[in-house]
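Shown here: the complex without one of its protein chains, the others still in place.
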Amino acid sequence: MLELNHVSVEFMSDNNVLAVDDVSLRLLDGSRTAIIGETGSGKSVLLLAILRLLPPNAVVSGSIAADGEDLLAADSKRMQQIRGGIISYIPQGGGASLNPLLKVGFQVGEPLIEHRKYTKRQAFEASIPLLRRFNLSHEEELAYSYPHTFSGGMRQRAMVAMGIAAGPKIVLADEPTKGLDEKRVRMVADALDLIEDETLLCVTHDINFAKSVGRDICVMYAAQQVEFGDSKEVIGHPLHPYTRNMMAAMPENGMRYQESGFAPSHDSYTDEAGGCRYLNRCREHMERCAVTPPLFDINGHKVRCWKYASSN
Amino acid sequence: MFQRISKKIITAAITVFIVITVSFLMVRFMPGDPLVHLVGQERYYELLKDSPAELDRIAERYGLNDTLWQQYLSYLKSIVTLNFGIAYSNNQPVLDNVLNRMGWTLILSVPTFILGGLFGMVIGVIAGWNPGGRFDKIMTPAMLFLNTVPSNCIGIIFLVLFAFKLGWFPVNGMTSGGLEGLAKAVDILWHAALPLALMILFRTSGNFLLMKSSVSQIRNEEYVTTAYSKGLSERKVLFRHVVRNAMLPFVTSLCMQLGDLTSGSMLLEVIFGWNGMGNLFYTAVNSRDFPTAQLCFIISAVFVVTGNLLSDIVIAAIDPRIKEGLIEY
Partner (left out) sequence: MNTKFTGERRPVIRMNAAMKWGATIVGLFLIIAVFAPLLAPYDPYKMGTPYIKPCAEHWLGTNDVGQDLLSEMIYGTRVSLFIGVFTSIIVTVISAVVALVSGYYRGPADKVLTALTNVAMALPGIALTVLLVAYLNPGKLSVIISISVTAWTGTARILRSRVIQLCEMPFIKIEKSIGMNDFVIMVKHIIPNLRDIILSRAALSVSSAMMTEAGLSFLGLGDYGEKSWGSILHYAFYQNGVIRGYYWWYLPPILCTSLAVLGFMLLGYYGAQKWS
């Protein structure tokens, strides 16, 4: 089980940036959760914070615990055991996430070298069935090839294989469908479906992907968690005005977004407690919204909006 | 891939050919009577006074009365037969002179290449891995300084300080003469110490800057985060992922430094009186001893061209993307 309690991440520099603001999540074993939000909402930072892969100027507050073990307090040796072995990370597909000078089979099998003491040869051999499992054909050839010979979709699937190679209990997937076309997106969704036993936390900007991959959905906006619940509920009956707008804006729903500028926000989320973050774009704001709303719980469906204050 | 290598070899050969042609043209089109340049100014005026007929015969022999094209061909022929003429200074075959001196230059340049490469690489990695850290804050300005200050300036300062004032090292020359075997070797080393130390310092500084910038850039690549996320320790990330990738531009530069084996040390050789090829080239140019200058130039060019060629080949061998012709660098 992975538990995040009031986790915040702040980057210290000339202007401090609050990338993640008070996110709490409880992921039971075997659960599959998708985090959706636009670019800059803080979702990727959250994943990296769990594994403590952020740069030195990032300050993480709150608590992050896996099966009761405090991850923020673990020493570096313990973190090395955890990364890839207990909690693993599937990077963004960009193309730069694999070392261009090392063969793919080695990189896919590398977690096994680290956590199961495999030799290089054994790692290569183990990578082949892993690649095959994720529907990469000609696996023997591919294992001995270099990343640049892979297409974007193939690379992403290879990285999924890499993520689960050492049998982690929790898998963190960071935007696994970025830049992929619909067919490849479905391939990645299928690939993630093949990971049945592990706990999955997947960050994405693609709502449909989130629906197919996650049983729960967490919506993030401006570094905050604004809604959380069962995915059918959140998508079918969204509560937060932002989520409502997001769902209404989807092509299949008729693109009926409310204007009030649904432009992606480039605001810098500095450390002001200045009321609800969605205030400037919300058509349903009230006077109360000048104060930051807490996360209200409505039968397991959580939402950060004053509209739901009385219904507890 | 062999296609590309052979194309590069051909280009290299053409470059050397161009160099040879350029040096031919420069001599033939020098202001003044080419005969003067061929025979040496002193001898020319001697002969002019005493026996002008001799001059004519020499002109005949050197084909100065032939057409440009004929002269060019016979020049090429002489090069192919390794006949580079007679030096004006001591009337010895140019080839012997130059090869002799080349050895002395190599005594300086080979250790510079090896040690400068090693040191620069090691401290570059250390600094680049922790940019802004204490080591980096001290090393980078120091190395930057070494890299920018002209070599003759520091050379003179070293000469004054360590040779004249402190008397630790000899002021000039390569050996003190009259020694044999091991004693001679040690003596040569003692004489070489100052110029060698300087050259190694300079070379290290350049390599340091390159390696440091390479490592600190690679550090921020996404695949480094990926490596950490698999549970690798910092050391493993450094050696398995970062250094390997950072070596690419470094190795390229290293191969090109092979080109400096014969041409890189001219100023220091002059300052410290080290009679290597650089010094020879300088005196030859000054005294208009063109056969000698030409050969020095051609040899230097061959080294440089070979170095560049080697760096192209090596980087293609190491980087799989280039090997398959996917990236043009």
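We call the chains A and B, going by the order they appear; numbering starts again at 1 in every chain.
Everything below uses one rule, namely that a contact is a pair of C-beta atoms (placed from the backbone, for glycine too) under 8 Å apart; a residue touches a chain by one contact, two chains touch by 3 or more.
Worth saying up front: this structure is predicted, and the values here are computed from it rather than measured.
Novice: Who touches the missing chain here, B:106, B:122 or B:156?
Specialist: Result: among the candidates, B:156 touches the missing chain.
Novice: Per the definition of touch given earlier, which of B:259, B:276 or B:320 contacts the omitted chain?
Specialist: Candidates B:259, B:276 or B:320; residue touching the omitted chain: B:259.
Novice: In the whole complex, not just what's shown, which of A:15, A:76 or A:310 touches the removed chain?
Specialist: The single option touching the absent chain is A:15.
Novice: Name every residue on subunit B in touch with the hidden partner chain.
Specialist: Within subunit B, the residues that touch the unshown chain are 11-12, 14-15, 18-19, 23, 26, 30-31, 144-145, 147-154, 156-157, 159-160, 164, 171, 213, 217, 220, 222, 225, 259, 263-264, 266-267, 270-271, 281-282, 285-286, 288, 293, 296-297, 300-301, 303-305, 308.
Assume only the chains that are shown with their structure count from here on.
Novice: Looking at the complex, which residues from subunit B come into contact with subunit A?
Specialist: Residues in contact with subunit A: 221-223, 225-234, 236, 240-241, 244-245, 248, 318-321, 324, 326.
Novice: Show which residues of subunit A lie in contact with subunit B when the two form their complex.
Specialist: Subunit A residues touching subunit B: 48, 51, 53, 76, 79-85, 88-89, 91-92, 94, 96-102, 107, 110-111, 114-115, 146, 148-149, 159, 162, 166.
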